[in-house]
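One protein chain omitted, others in place.
As written, the chains take the letters A and B, and residue 1 is the first residue of each chain.
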Amino acid sequence: MITLSSDFGSPYPAAMKGVILQESDARLVDVSHQFPRQDVGAAAFWLREVLPHFPPAVHCVVVDPGVGTERAAIVIRAGEHALVGPDNGVLVPVARELDGDVEVFEIEYDDPESVTFHGRDVFAPAAATVHEAGIDDFEREDGFVEADSFVDLSVPEPVEREDGVTGEVLVVDDFGNAITNIPGERLEGQFGSDVTVNGVWAPARRTYAAVGPDKRVVTVGSHGNVELAVNQGRGDKRFSVSPGARVRLRWT
Amino acid sequence: MITLSSDFGSPYPAAMKGVILQESDARLVDVSHQFPRQDVGAAAFWLREVLPHFPPAVHCVVVDPGVGTERAAIVIRAGEHALVGPDNGVLVPVARELDGDVEVFEIEYDDPESVTFHGRDVFAPAAATVHEAGIDDFEREDGFVEADSFVDLSVPEPVEREDGVTGEVLVVDDFGNAITNIPGERLEGQFGSDVTVNGVWAPARRTYAAVGPDKRVVTVGSHGNVELAVNQGRGDKRFSVSPGARVRLRWT
Partner (left out) sequence: MITLSSDFGSPYPAAMKGVILQESDARLVDVSHQFPRQDVGAAAFWLREVLPHFPPAVHCVVVDPGVGTERAAIVIRAGEHALVGPDNGVLVPVARELDGDVEVFEIEYDDPESVTFHGRDVFAPAAATVHEAGIDDFEREDGFVEADSFVDLSVPEPVEREDGVTGEVLVVDDFGNAITNIPGERLEGQFGSDVTVNGVWAPARRTYAAVGPDKRVVTVGSHGNVELAVNQGRGDKRFSVSPGARVRLRWT
């Protein structure tokens, strides 16, 4: 099985699929091709959210603000999974989630100058090669060399306060829920009470439906993080936040 | 075969696929993950339009304005098909279309409080279980109990008039065609003539191309219902209607 993730929209991912299917009969599953454009942090968040639900697979992920620069191309072996993509940190958090013990390999490739679409010409073939060689068995003769170092991703940490916590919005999902970096456990004691979010009052509840339609709610999403939401509406608009925005939660 | 339908956008459906693929080798086919947000009527319309074209399959459908409330989770056996989703009526019209004789089962599940994504944690596993047990054979020991009752969906009926008919817009498709609840047969005698739609003149024709580009036309779509359209344009804009809007057709 090979999963595909990117910020490519359509139809570029289809070219990647064609290339893979030239070399492999693997089942192909799209994770998303609508990741926020060139947003490595958002992609890392979503991958960690989604990929651990999959059975063993090769995950080909291309969110690549550094295309055309010297950044390396890597494969990470993480337990029964492999991750293929640019060496920009996007693969690392999910790799650690999949398996504590990760091995990183560099993909050797010739870059025929500018007329190159790395997703199609580098990462798709590498994903097919890893799949065909086997996640346990791919090696140097398949074009992969153990990497001396790799780019890690610093995930912003929330800051504890006496009367609450300050974090930030990591991503906004398609429902408009603003997902923060604040762990859900921080909200445990507050359910049933009101809190303030950047100075605005809102009820802390376990579910969206605990407030009326179109009402603000601070809750914990399926990802386990604190989320700013509106029942049957868009939390990002009503809390006036977007990815990267500071979120100051205060207990009251 | 398992089909997937939702209003989730991306990437949440991928987590559902991962969960299913842990338990099943079924072919997965996306119907849509762009159904209008939490619009049970629109989803019911599209399912009835699309699913009957499929060979026998398990159809997992999550459009769920009541997530977090007490609404049940159900499986409907409809002939050679099974439908899995929230008990909010969305599955019922297509189930009746697939087979006159439907059986409804409740899905038993533990709800570990708020940190739950029912699509991933309840409906995807249930779809996999039904698929693996077999549509004819799933039963109580698989976690399904015959339901005493279930939510039905009242589809709005058009009202006959002496000089026409009054209905409403059910959905607007991605082309901008406003699809009404008025049966196509009601337009039969009018092809070639003009009608009025909410007081505005428009030709009734069998095809979009029977009028010039960018011209209004009242026609019958592939779904068999009366449609307000514009040849190579958006009917919803030009007729100033959106889902739920009243549509008064008058013969002239």
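Assume contacts are C-beta pairs under 8 Å (C-beta built on N, C-alpha and C of every residue); 3 or more make two chains touch, one makes a residue touch a chain.
Just so it is clear, the structure is predicted and the values come from calculations on it, not from any experiment.
Checked against the full complex, the one of B:Val145, B:Val159 or B:Ala209 touching the unshown chain is B:Ala209. When the full complex is taken into account, the listed residue touching the unshown chain is B:Thr3, out of B:Thr3, B:Gln38, B:Asn88 or B:Thr129. Contact with the chain not shown here comes from a single listed residue; of B:Gly79, B:Gly184, B:Pro203 or B:Pro243, that residue is B:Gly184. When the missing chain is restored to the complex, the residue among A:Gly18, A:Gly134 or A:Gly244 that touches it is A:Gly18. Within subunit A, the residues in touch with the undisplayed chain are 8-12, 14-15, 17-19, 21-22, 28, 37-38, 65-69, 113-117, 120-121. Looking at subunit B, the residues touching the absent chain are 1, 3, 5, 27, 29-35, 46, 49-55, 173-175, 184, 205-210, 219-222, 224, 232.
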